[in-house]
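Can you keep this structure in mind? I'll have questions shortly.
As you look at this complex, bear in mind that one protein chain is not there, while each of the others sits in place.
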Amino acid sequence: MSTRLSKGGRLIDRAKRLNFTFNGKPMQGFAGDTLASALLGAGQVMLGRSFKYHRPRGIVASGVEEPNALVGLGRNARFEPDQRTTTTELFEGAETRSQNHWPNLDYDIGEINDAFYKFLPAGFYYKTFMAPQAAWKHLFEPIIRKSAGLGGVPKEADPDRYEQAYAYCDVLVVGGGVAGLAAALREGRAGKRVWLIEQTAHWGGRTPVDGGQIDGFEACDWIKTTLQELEGMANVTLRTRLMAAGQHDHGYVIGLESVGDTRPGADIPRHRLWRIRAGRTITATGAIERPLAFAANDVPGVMLASAVRDYVVNWAVSPGDRTVIVTNNDDAYRTALVLLDAGLTVPAIIDAREATHGALPQEVKARGVRVLEGRGVARVLGRKQVKGVEICAQAGEGGAIETIECDCVAMSGGWSPVVHLWSHCGGKLIWDAGQAMFRPDPERPPLGADGTAMVQAVGAANGDLTLAATMGGAGLGACSSDEAPMTPVWQMPASAPVALRFKSFLDFQNDVKVSDVQLAAREGFESVEHTKRYTTLGMATDQGKLSNINGLAVLSDALGQPIPATGTTTFRPPYTPISFGAITGEAKGALFQPLRRTPIQSWHEAHHAHWEPVGQWRRPYCYPKSGETHREAVNREITNTRANVGLLDASTLGKIVVKGPDAGRFLDMLYTNMMSTLPVGKCRYGLMCNENGFLMDDGVVARLSDDSWLCHTTSGGADHIHGWMEDWLQCEWWDWKVYTANLTEQFAQIAVVGPKARELLNRLGGIDVSREALPFMQWIEGRLGGFDARIFRISFSGELSYEIAVPASQGLALWEKLVTEGKDLGVMPYGTEALHVMRAEKGFIMIGDETDGTVIPQDLGLTWAISKKKTDFLGKRAQQRPHMTDPNRWKLVGLETLDGSVIPDGSYAPAEGHNANGQRNTQGRVTSTYYSPTIGKGIAMGLVLNGPDRMGEVIEFTGEGEARIKARITDPVFYDKDGEKQNV
Amino acid sequence: MSNAVSALQGATYQGFVTVTEAGLIGMISIRGDLTSKPLLKALKALGLSVPAPRQIVTSKDLTLAWMSPDELLLICDHSAAAQLVQTLSSALEKTHALVCNVSDARALFRLKGAKPDQVIMKLSPADIATLPTGEMRRTRLAQVAAAVWRSAPDEISLICFRSVATYVQGLLETSARPGSELFETAPSSS
Amino acid sequence: MLTLTCPCCGITAEETEFAPGGEAHLKRFGPDSSDADFEGYLFARKNPKGVHFERWRHAYGCGKWFMAARCTATLEVFGTYAAQTTKPPADIVKKIKAKRPEWEPQA
């Protein structure tokens, strides 16, 4: 059984005990522990259940590659599923729960899947559950979903905060092991701006565990000295707990920093997402040890050999009292030495190689450990904990030679360089047959913005697995024990019969076995991507860090081809999973998106506006009084505006100044109608189309001076139209002399609308706004009631109406003054819905309602606004295409329901018959439909086939379900057809 | 005008840097040929010359920033802006140019303290560490446009659009929360 | 995540400070053009897997449009240049040829 050793543990502080729980059971660990080391130290070997067969599982690794030991961490709003115990630092009060079982870890109903394992090979679900049709949705899929998934579902919103930061450097060194330290030192000394980041809390990587000498010093001393020098360099930034998640194009690296994970509830960010732009990335990301594939290699207590010694050296945790080591290489012998030094028992080392002559095996043998050469493990005994191993000849079929009792198995199948960052942007790999691994091909690196290599791999990440090779690559001398060649072992024993292969796990979490990969190959899933997808190999939360190389070796063997011919699956970011919270950063709640506020926004808020999002603005939809529905509020606002006077915050309207000798010519190209002829002081309504001919925006244009115009755009369109203007000026007509300025935010704009509007403005005084002084469709400027105002006499409601623009800083004051001064006139604000209804009553089109990106001005009866004189304007050519001139295009009309009801939004008018695809023919649709409190019934506008020629005809529109609503085709102007009210 | 107010009316927040909305400030956008004589003359009359690309220069009460190859931004007292627009417009009447008062279209923030760079690092993809004094960097601050420059030792100034001032204040406050410093000391750019 | 250098203000910035604007050097066809020319202007795109000339706007910076020569298969940027031109300038073409001898500018 695993236990805490009485001495040692280079990373723990025995003076600081930390309390935590596992499945409710109180446990203790030390500061410096990971959850995994603390759990092992507390004797907890079994930690969870596997994905498919719900087999008992324990800790395999000591780092990011851990596939099994995932737990639910925390509770309520701070619950997090699938937390990897091997990389989670222990903290006081941590609550952990094992996953994927019911009712509990020891007794799991799902374990029945394991009993039926023969019926559940890779991809069995593709061959079954097909009938009856409804059974998949209602029966099979729910069962599968319930049994799959790993961790529990969080139930509450995350209370923690996250942040992001950008960093720039010449060289980013990823990995704080000795290779990374050496690289940072070299680059730092060369004066480069260097970032060195390490995913764990500690520097030095594996070397402090494995030992050796660097540059004449003990490795640990060299690490210390080097760190000191680096810390003294102003051009070097050092950072632990920062994991490089992905290498993206042009040197962009995403990193995740753990800031507050061990201090839940503290007022600090939990995670910080770094976006590091590096001139060059040096990956010193090390290597990951491979498991060996033998039967029942997934029983809790079977671990990577390197992990076993990590636990002993780093955390003084013994994974077992009696550890059998299974290996195909010399490195694993280091585990034996560590265990022996800790006073633990190593009953035997099972080495698949026929002979072992290396220095490490010699040393181990000399200490009296049995080394069984040419042997393998036939199977592991035990279910929830290793009880022993059956030994067989590696070359054979698994006939047991002897059984050795043990409670831990340390396995090593060799090492694979961590090539993720190298590969994310297309760096290629070469097969290193000697060490049986893929390593970065320096001839084919990922390329950066300038087409040169942007990533360089060093140390074990480059395939230099020994300390000597790693430091040699950095130009430093180093010595460590010599290692004899390893022998690749992809299946143990080599000729394992199918029954053993059915229990030899490759991907622990997803329960993919050697037999599954072989089945995939047999069925023609020959591409490694096919095999991955068919078997789910490498698709677990460790993303194949342990399983991929073993899996593709088995696949290659099954296909009878060399491993490089099979290739690898694509490496995709992130290297280890990163929280969605970190990706979100600060952008949640109030900062989710910018909320654009008009200068009058605070007044709307104080007066309980019901909001409507319009782009990034939020405009009042209506201002309900207490007890009023929104509908009632809208009707009141309309009635009051038409009877008295209403105020609309129109500040969001786009306001773009266009000036220059060629401004008139330019606007004539932009608008369908003529703007160059507009007299100074006057306003004209204009339409803009895109080059495809479709209506894009509209608004009133005012001529400010001989060479300058003010173009109003829709609220949503201001930035787009300004960009559109600049695009044409910069990229097409760059010799035209025109300047533009987007002054949308410089002005607050208030529409004062209704029969008493003039009286209200007169009360403010300062500007004569009489019919004579300021006729319809003109503008004037001056001091209105002490405000710097420009007043446009324009109307979108059909009423007497003034739009007053004042500098934004004065907007709120003007609004408040209008409200105060107009009290006895019945002044009331109105919102966007009242605006919409009133304009519909007048038959005015609204961009986004009558238009949808497929409507041309001709469809809307706006031919009066299309200049016949101009030889060209944007969209003109497009409007000449056959489909645009088709007489059968639907045209705008008004619609009056016979029963006074309101046609639903989006309703279509069916026509006789069906089209070639059996769909009902149609002859029109509504574009705007409202209850008009002015007229007292439903009114609508719509596009109807030959509509203008069918005045008075009654056609049907779709209602709820099968219901049909009869409506008469009318003129779209429902209110004050002659325009008398707006022109008083 | 006495009833004029800035976007946030001088709101301030004390974090690991102090974030302050600077209140009403005058800003004038000048578009034109930056080499044209009338423009040079008009600026000279104000004691200014055209800054080099991206540079920002100050003369007495006026600060002038290069915004683009054909655009400058003149920063002044809010109360002086209207008159300056008049002056410049008149001076440039005979040339092709556009002078606009944009004072109320913007909001100005000051970040004061030892670590204002760290606040910007959290929000802008610009390499703030390499931004020299005397240069204005137009950039993105989270999801909105902004311009930043070093306006004094231990101070960064920042301009954004008025409508998003509340959003920007929120960004700056969140980023300046005590305990969330990125570094003990600012990292070097060398 | 690309980086580009705006030739108008000299700033090198990341992609998020720019707005992409599609293929560069399209010739506008107006009211007197043929159906085929007009269709080509609006829709036919070279869309090469390789060297591409394209428009970008320094949207979060100086606001100017410019052109970039970029490889769509490797994302290598050969250079950026002013938008006020109807074809890639000679120095850009030369730069590309130096790195991609087999490449020929397309009509």
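Chains: A, B and C, in written order; residue numbering restarts at 1 for each.
In the analysis below, contacts are C-beta pairs under 8 Å (C-beta built on N, C-alpha and C of every residue); 3 or more make two chains touch, one makes a residue touch a chain.
Methods note: contacts and distances are computed from a predicted model.
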Among "Sarcosine oxidase subunit beta", "Heme exporter protein D", "Hydrogenase-4 component E" or "Urea ABC transporter ATP-binding protein UrtD", the UniProt name of the subunit that does not appear here: "Sarcosine oxidase subunit beta"
Contact list for the unshown chain, restricted to visible chains: A, C
Identified contact with the non-displayed chain, of A:522, A:607 or A:625: A:522
Touching residue (missing chain; options A:403, A:593 or A:778): A:593
Touch with the omitted chain, as defined above, among A:399, A:485, A:661 or A:853: A:853
Interface with the undisplayed chain - residues on chain C: 1-2, 15-16, 19-20, 22-23, 35-36, 39-40, 42-49, 52, 54, 70, 72-75
Touch list for chain A against the chain that is not drawn: 51, 78-82, 118-119, 121, 124-131, 133, 136-137, 141, 144-146, 148-158, 160, 246, 248-249, 252, 254, 275, 424-426, 498-499, 502, 515, 519, 522-527, 529-530, 533-534, 536, 539, 541, 543, 570, 572-574, 577-581, 583-585, 587-590, 592-593, 595, 612-614, 621, 692-693, 848-849, 852-854, 878, 881-884, 904-908, 910, 915-920, 922, 925, 958, 961
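Convention: only the chains that are shown with their structure count from here on.
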Whole-Å gap between the CA centroids of chain A and chain B: 32
Where chain A and chain C are represented by their mean Cα positions, the distance between them in whole Å: 29
Two or more partner chains touched - positions in chain A: 277
For chain B, residues that touch 2 or more chains besides their own: 125-126
Of chain B, residues touching chain A in the complex: 1, 3-7, 24, 29, 31-32, 70, 78, 82, 96-98, 100-106, 118, 121-122, 124-127, 129-130, 142-144, 161-167, 170-171, 174-175, 177-180, 182-183, 187-190
Contacting residues of chain A [partner chain C, same complex]: 248-252, 277, 447-451, 691-692, 723, 726-727, 730-732, 734, 871-872, 876-878, 880-881
Chain C residues touching chain A - in the complex, by the definition given at the top: 1-3, 14, 19, 21, 28-31, 33, 35, 38, 41-42, 55, 57, 59, 63-65, 71, 74-77, 83-84, 99
